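Right, one structure below, let's go through it.
The complex appears here without one of its protein chains, the remainder shown in place.
Our next item is subunit A:
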Amino acid sequence: MVSPAVNTKKMTMIEGVRNAMDEMLKENEDVIILGEDIGVNGGVFRATEGLHEKYGEDRIIDTPISESGIIGNSIGLAANGFRPIAEIQFLGFIYPGFNQLMTHATRLRQRSLGRFTVPVVVRAPYGAGVKAPEIHSDSVESLFTHMPGIKVVVPSNAYDAKGLLIASIDDPDPVMFLEPLRCYRSNRTEVPDGKYTIDIGRASVLKQGDDISVFTWGAMVMDTMKAIETLEEEQNMSCEVIDLRTLYPLDKETISASVQKTGRAAIIHEAPATGGVSNDVISLINDTSFLYLRAPIQRVTGFDTPVPVYSLEQEYLPSAAKIQAAIVNAVNF
């Protein structure tokens, strides 16, 4: 919670991300940033704007176009005492660096019995809905939740982005920090000055409700809130909305407590259905709260297809109508 004594400022999520890095660069000289166009240019989404000027080229490091090099180099830096933040320009470009994440970042601690560690944060914008070209819109968070040894964090607003990014930089383990592109400038929240953290692994109950628990994350948080607003007005029902914020580890307590209260659940995500994180949420509910359920768990997801380009992306993404229909299905089951 924000103490009344602390000054706050309304920020977009990209400003929250930048503010978090600024705080940590200021506090800890082992924090450095590596990435393409992050230096003089300030990043293609302006996440590092002004930081190069403020902290110099030894700490805000422009790299060659070389994702495996960026992540591999960051692993070496982290194993040798630094706290690198690696920016991948779009999540869809991370694949050349995937080997480094899968075979090293996530495993150094385990295979060296805790002697080598990789406190690295990999930041990447992701997701559809901004008319980006092919590959730029992918939502592949479950590729990373499937890797033991890394945490996966997805903020949806400036306040969460700042607190979670600071927690991620402070975290002793590698963190994939996924930034939904559509949230970068589409909402503003009050963000306190200075350092604060939000625990990784803690979901956020955005709205209390009694009839159904709706779990979502990333850009789908905005869409879900909007869809529910109309639905509650028109249908006289009460929905609980939970922004998971961390996809690994999942917040077992919050998810199960909510489902045990409402007896119904829906999960909304823009990633394809098969292998999506919704499946893990369903398993968690099954393991903890099966006998509380009054209806089958609903899912609204992207299709099992590549994300189409801008002309069709709205057809791909979960729409308000689809979200509302799923909730009505569950409540009226």
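Operating definition for what follows: a residue touches a chain if its C-beta (ideal position, glycine included) is under 8 Å from a C-beta of that chain, and two chains touch if they have at least 3 such contacts; residues count from 1.
In this text, contacts and distances are computed from a predicted model.
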Name per UniProt, for the chain absent here [options: "NADH-quinone oxidoreductase subunit J", "2-oxoisovalerate dehydrogenase subunit alpha", "sn-glycerol-3-phosphate transport system permease protein UgpA" or "Phosphoribosylformylglycinamidine synthase subunit PurL"]: "2-oxoisovalerate dehydrogenase subunit alpha"
Of A:G129, A:G149, A:G218 or A:G263, the residue in touch with the unshown chain: A:G149
Candidates A:K10, A:R111, A:K131 or A:K226 - the one touching the absent chain: A:R111
Candidates A:P96, A:G275 or A:P308 - the one touching the absent chain: A:P96
Sole residue of A:N19, A:T48 or A:T63 that reaches the chain not shown, by the stated touch rule: A:T63
Subunit A, residues in touch with the chain not shown (by the definition above): 32, 58-59, 63-64, 66, 68-69, 71-82, 84, 96, 99-100, 103-104, 107-117, 148-149, 151, 171-173
